[in-house]
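Yeah, one chain of the complex is gone here, protein chain that is, but the others are all in their spots.
Labels for the chains are A, B and C, by order of writing; each one numbers its residues from 1.
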Amino acid sequence: MAIFIDTSTRLLVQGLTGREGGFHAFRNRDYGTNLVAGVTPGKGGTDVSGVPVFDTVSEAVAATGANTVMTFVPPPFAADAVLEAAASDGIDLIVCITEGIPAQDEARMFNYIKQTSDVALLGPNCPGVISPGKASVGIMPHEITLEGRVGVVSRSGTLTYQAVHELTTRDIGQSTCVGIGGDPVPGTSFVDCLERFQADDETEAIVLIGEIGGDAEEQAAVFISETVTKPVVAYIAGFTAPPGKKMGHAGAIISGSSGTAIAKQEALEAVGVTVVTYPTQIGEAVAALL
Amino acid sequence: MAIFIDTSTRLLVQGLTGREGGFHAFRNRDYGTNLVAGVTPGKGGTDVSGVPVFDTVSEAVAATGANTVMTFVPPPFAADAVLEAAASDGIDLIVCITEGIPAQDEARMFNYIKQTSDVALLGPNCPGVISPGKASVGIMPHEITLEGRVGVVSRSGTLTYQAVHELTTRDIGQSTCVGIGGDPVPGTSFVDCLERFQADDETEAIVLIGEIGGDAEEQAAVFISETVTKPVVAYIAGFTAPPGKKMGHAGAIISGSSGTAIAKQEALEAVGVTVVTYPTQIGEAVAALL
Amino acid sequence: MDLFEYQGKSLFARVGVPVPEGRIATTPAEARSAAQDLGGSVVVKAQVQVGGRGKAGGIKMAADHHEAEALAAEILGMDIKGHTVNSVWVEQATEIAAEWYLSFTLDRGAKRHMAMCSARGGMDIEGVAAEDPDAVVRLHIDPVVGMANWQAMELVYRAKLDRGAARKAAAAVRALYGAFVELDCDLVEVNPLILTADGDVMALDSKVSLDTSAFFRHPDFPAFREAFDEDPLEQMARERGLNFIKLEGSVGIIGNGAGLVMSTLDVVSLVGGAASNFLDVGGGAGADTITNALEVLTKDPTVRSVLINIFGGITRCDLVAQGIVEALAGLDLPWPLVVRLDGTNAVEGRAILADAASDKVIPAATMLEAAEKAVELAGGN
Partner (left out) sequence: MDLFEYQGKSLFARVGVPVPEGRIATTPAEARSAAQDLGGSVVVKAQVQVGGRGKAGGIKMAADHHEAEALAAEILGMDIKGHTVNSVWVEQATEIAAEWYLSFTLDRGAKRHMAMCSARGGMDIEGVAAEDPDAVVRLHIDPVVGMANWQAMELVYRAKLDRGAARKAAAAVRALYGAFVELDCDLVEVNPLILTADGDVMALDSKVSLDTSAFFRHPDFPAFREAFDEDPLEQMARERGLNFIKLEGSVGIIGNGAGLVMSTLDVVSLVGGAASNFLDVGGGAGADTITNALEVLTKDPTVRSVLINIFGGITRCDLVAQGIVEALAGLDLPWPLVVRLDGTNAVEGRAILADAASDKVIPAATMLEAAEKAVELAGGN
């Protein structure tokens, strides 16, 4: 099974004709992902290395049966592109790689999609998702992955790679590795991923990589205690990060004591999660639980 | 049972302190409706004839357990008031009497409520709803109603009274009489009401009063053929109305041949509905079917 | 409220949609001077609140200001489908590379905004839609968030407008949608929206209908009416807050509620008569409203009898009766009144009329009886 993507994934890339979009789309295709279409308004009717390009998502979906969208669109236009993908029948996953989308755009986009559609949104500002041996959608280096039965979910791109690397070098394979992105309003949360990993037959254990800020890890801890029966190993970054120079009091009033690395560690440990101190310990800790 | 309102209705009136709002609210109370609260921003803490007035809907709901809202608020502020009521947990029906709300406000209000809430909205620009012997919310003259087992639903206020009058003078009682209002974007459609009447144990037959314009009657015909097993009598007004002096072609392109009285009559007759020619025939036609 | 072409275009210009430069003229001399101002060849266009001007000869091209004057002389005073041409719009002629159709309205069935767009504009668009439905692309827009940029692009691409102009066309589409929403329009229609020879997008016509309920947000909009050639009866009714439409028959109709009035028209017709008007006094009419309504009908020489059909709800029948009595006293009513009262305070209302004991007032127990009597009194059809 894996989660989010697998061999049934039919990938459409918004911005396929761009340098970055094209580079990563074809890396994904080389890995085995079924890349079926590109969308760039104004370039409809052309193709990139044989992949047809359309002006609109709905046209591309109708012509190619795409079910997954990867968005490589510059920040000023990215939210519009994601909303176009979300409005298209047939698309059930959008992976938004774009970094630097204004926070107000993200908040509107997230809430509108939630209110009007069932599509899953990964990101924005995320490295994507890889189900080793099946498909890769995003910018993750697939060379470091290994097919297997551990699910990895992370807020940080490079720390995801670090975690996957620790697993692979110990010959522990992954079912799916998901980077949910570090922006304030991620489309998919830890909880969403934990729910999918818990339901996935091919996942036996879960690695969760968190960092300071927000309360996503605290929410994950609550969900783990209520629902997750599979073993979970966590690593949290930011113990020595300087206290945020946040202006004003609003943030402090909202978050109370949550948001610090130590608060997240304690919340996760309290529900039975193994929280490691060094990223290098992730492999050992998972091996001990399998 | 009846539909929309009954003896469990706890009524909150937005604009209770106004002349019209107060007049009809207390007429509803005199009929037996449980009038529990008024809301007028700035008048919180006062009361009207013993009914407490609050500044906000959420405060009123918390204090009184209101579950139904009637809106008597001037057009420039009415959509805002309806959205406040829709956002309040515990409210499951809003009856908006206000006439003259701008069409753009109505369209936004309707769609936002549908996307974010399960509340039912009757109106705007509607006469309200009466479940004879149980409760009345709105401006309908309850003297002409009679408790019984025929459901009445209408786009027109005074034609509703006419229809109810024809039934009552023949000693045919009503389960619930609903005026859905004649505005372009009514919160509740014929189909919504037919669905409720079909599911209501106390309703044995249905009277539907339509008029020219839109395609609500045509949609009702489709729903009747698919779902409604109870007998339906219909009356359509507007056979001799002058062709609308509608500007432009957009309306004609959208509606095609639908929207005329004759098209509506034919659509309803085609699915077995008895369509009468004079409003005075409604009573006889229902009597013949019961 | 339907606007003249040039009024709608003034709104388009407000939201940044290019329109040809032009001047309004009510005399041939004004048309000449307008054409002189503008220079070069111009188009002289009849300003009427009805479609089909072009076919009726209401739009003509003039090579210079002399020809403009001559054409204006022909067009001014023309009758186009019952509308007299009182003004012409003289505008700079534009070189057209492509003609498109664009409109925004509410789709009542879907309860959402609908955009329609076609690459086959400038001609009989209803015919195009009937014969080749795919040639008119339809797109629903969620009123909650409005039209996204991607939707404008999708509309333009699906309608197969000229690809090279896609971004300019989409910008015009969004601007016109903005006008539709922000200016509270019931309809914004542009036929044709054109691509000029220079590659620009421009609105060459406008059909704009404003939502009068939203005039509280647009205090400058009622002034558009000053240019209208309104029917004096309709104007009088409007100024008194009555919903009035002039018809062809001889039975004057006064009722409360649009549905009941429409039904009354139907019943009058079914018993062999014809209504001379539609007049809805609305909800909660007082005595004044009724006397006002009766006074409007006194100005209509085609009325031969009047039918007052009231089913009281918010409206009280006693106040209606009182209004009738006041009209009997204060106005010289030239026709008999058939009155049917039911609902709120009907008993009191009927008593007031009985007390007045006027032979001009004929009570009726039902709508049908009232219609039969009124038609009879009007002398049949």
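Quick note on the criterion: a contact is a pair of C-beta atoms (placed from the backbone, for glycine too) under 8 Å apart; a residue touches a chain by one contact, two chains touch by 3 or more.
Values in this document were obtained by computation on a predicted structure and should not be read as measured data.
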item	value
In the full complex, displayed partners of the excluded chain	A, B, C
Candidates A:D6, A:D80, A:E195 or A:D215 - the one touching the absent chain	A:D215
Which of C:I24, C:A97, C:A119 or C:V145 contacts the chain that the document leaves out	C:V145
Among A:V185, A:A221 or A:A267, the residue in touch with the chain that has been omitted	A:V185
Contact residue for the chain not shown (choose from B:E84, B:E166 or B:E218)	B:E84
Hidden-chain contact residue, picked from the options A:Q162, A:T260 or A:T274	A:Q162
Chain not shown, touching residues in subunit B	41-42, 44, 55-59, 77, 80-81, 83-84, 87, 108, 112, 116
For subunit A, the residues touching the chain missing from this view	20, 24, 75-76, 99-105, 107-108, 110-112, 115, 127, 139-141, 143-144, 154-159, 161-162, 165, 182, 184-185, 209, 211-216, 219, 235, 237-242, 245-254, 277-280
Residues belonging to subunit C that touch the chain removed from view	144-145
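One rule holds for everything that comes next: only the chains that are shown with their structure count from here on.
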item	value
Subunit A and subunit B, separation of their C-alpha mean positions in angstrom	47
Touching two or more other chains - residues of subunit A	116
For subunit C, residues that touch 2 or more chains besides their own	142
